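The structure under discussion is supplied below as structure tokens; questions concerning it will follow.
Missing here: one protein chain of the complex. Every other protein chain is in place.
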Amino acid sequence: MNFINKNENKSFSGSQDDLPDIKKKFKLEDEKILEAIIFASKEPVNINDLKKSCPFIEDINASLKNLTNFYSNRAVNLVKIKNTYAFRTLPYYSNHITQTVEKKVKLSKAAKETLAVIAYHQPVTRTEIEDIRGVSLYKGLMDTLLDSKWVNIGQRRDTPGMPVTYITTNDFLDHFGLNTEKDLPNYKELKEAGF
Amino acid sequence: MNFINKNENKSFSGSQDDLPDIKKKFKLEDEKILEAIIFASKEPVNINDLKKSCPFIEDINASLKNLTNFYSNRAVNLVKIKNTYAFRTLPYYSNHITQTVEKKVKLSKAAKETLAVIAYHQPVTRTEIEDIRGVSLYKGLMDTLLDSKWVNIGQRRDTPGMPVTYITTNDFLDHFGLNTEKDLPNYKELKEAGF
Partner (left out) sequence: MLQHNIKQDKFIVDLKGFDGPLELLLSLAQKQKVDLKEISITELVDQYLFFIKNVSKLKLELAAEYLMMASFLTYLKSRILLPKDCLEDELSASEMEKNLAFKLKRLSEIKNCTDELFLKPKLGIDFFKRGFYENSDKQIVKKLDASLIDILRAFAKINSKKIFSPLRFIRESIFKIDDALKSILGFINRGKKWTLLHEIIPKDWRGSKVKVRSAIATTFAASLELAKSGDCLLEQSSPFKSLKIKSKERG
């Protein structure tokens, strides 16, 4: 999604004579513009898109941080998914929300495990997945995972045969409420154990 | 949409001995539950539905009023439409930005195939595409792909007639989450993946 700044509102670029109070007020305005954009957007908004559409915001990271803090003790939080931002409800309140859940393809045990191998070991080749799971991947498994939009194709591995690698997507992180792959359960422990 | 109160949380119904502080805290929880429900709802939520799904909230109108106040100076407001509630972004903020809303148009089978041929065989001429697909390209197909910004015109082929070649763009790579065209799996790899 793209945002075009219609009228680069001059009032946002304060002169040196501005009082701190007004500055502060303007900062709040920055935040609120970001709030409006992210709230209205259907997909998580990329920080680069935010920068492009709001060139008048001096420190976008600071503004986003303020916004995150503002919502931090609410039922709706501003969450960061890799380099994108979106509002999400807290799991704590899920008991009160019943939505007609979109029917997702139920993943098989093998598919779930393969997804986990990709998540923890990415970028990972087919052979490596098979080595870790100790079994050859059945036909169509990778097809299913790619179809789920949770897995994508990464860079080819720079080894003989240049094998294709697999990685997880932002959709995957968003689905499991993770900010980055590092937030995967036991991620650190696994890496430290050399797996 | 229906709301069903899954676990009627007893802790929300404070006893008479509660201190005012705790009361206030509970009120905030009430508010936040409403906040989550209204945020996640696909349509403005009827106040009767809110009452039904949150029977533990003593004074729902007061809670809604608090919530309205909380959002009153934000870019997102809680608005009452007849007897329903919904969050709306303020037009004042959306004026700064024009959101270009993308209406997604599904690619036709022919367009998908042509795009695939260009991605895998680039730079490729029209005749070569027709040869690979075994059918002639219908009028306007290349225009559609060029409009999508996923395909661009490459260098002319140094053969008689100097035909134009087609290549994929950085937008194409961005859209499909690829680093280079070379990361696309080849036919053998696709077969292994079960395509």
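The first chain written gets the first letter, and so on, giving A and B; residue counts start at 1 in each chain.
In this text, a contact is a pair of C-beta atoms (placed from the backbone, for glycine too) under 8 Å apart; a residue touches a chain by one contact, two chains touch by 3 or more.
In this text, all values refer to a predicted model and were calculated from it rather than measured experimentally.
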Touch with the omitted chain, as defined above, among B:Lys112, B:Arg156 or B:Lys182: B:Lys112
Missing-chain contacts mapped onto chain A: 39-42, 86-91, 94, 97, 99, 101-102, 104, 109-110, 112-113, 115-117, 119-120, 131-136, 143, 146-147, 149, 152-153, 174-178, 184-186, 190, 193, 195
Missing-partner contacts on chain B, residue numbers: 1, 36, 39-43, 86-89, 91, 94-95, 98-107, 109, 111-113, 115-117, 119-120, 132-134, 144, 147-148, 150, 176-178, 184-185, 187, 190-191, 195
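Everything that follows uses one rule, which is that only the chains that are shown with their structure count from here on.
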Centroid spacing, where centroids are CA-atom means, of chain A and chain B in whole angstrom: 13
Chain B to chain A touching residues, read off their complex: 1-7, 9, 32-33, 35-37, 39-40, 42, 53-54, 74-76, 87, 89-90, 93-102, 176-180, 182-185, 189, 192-195
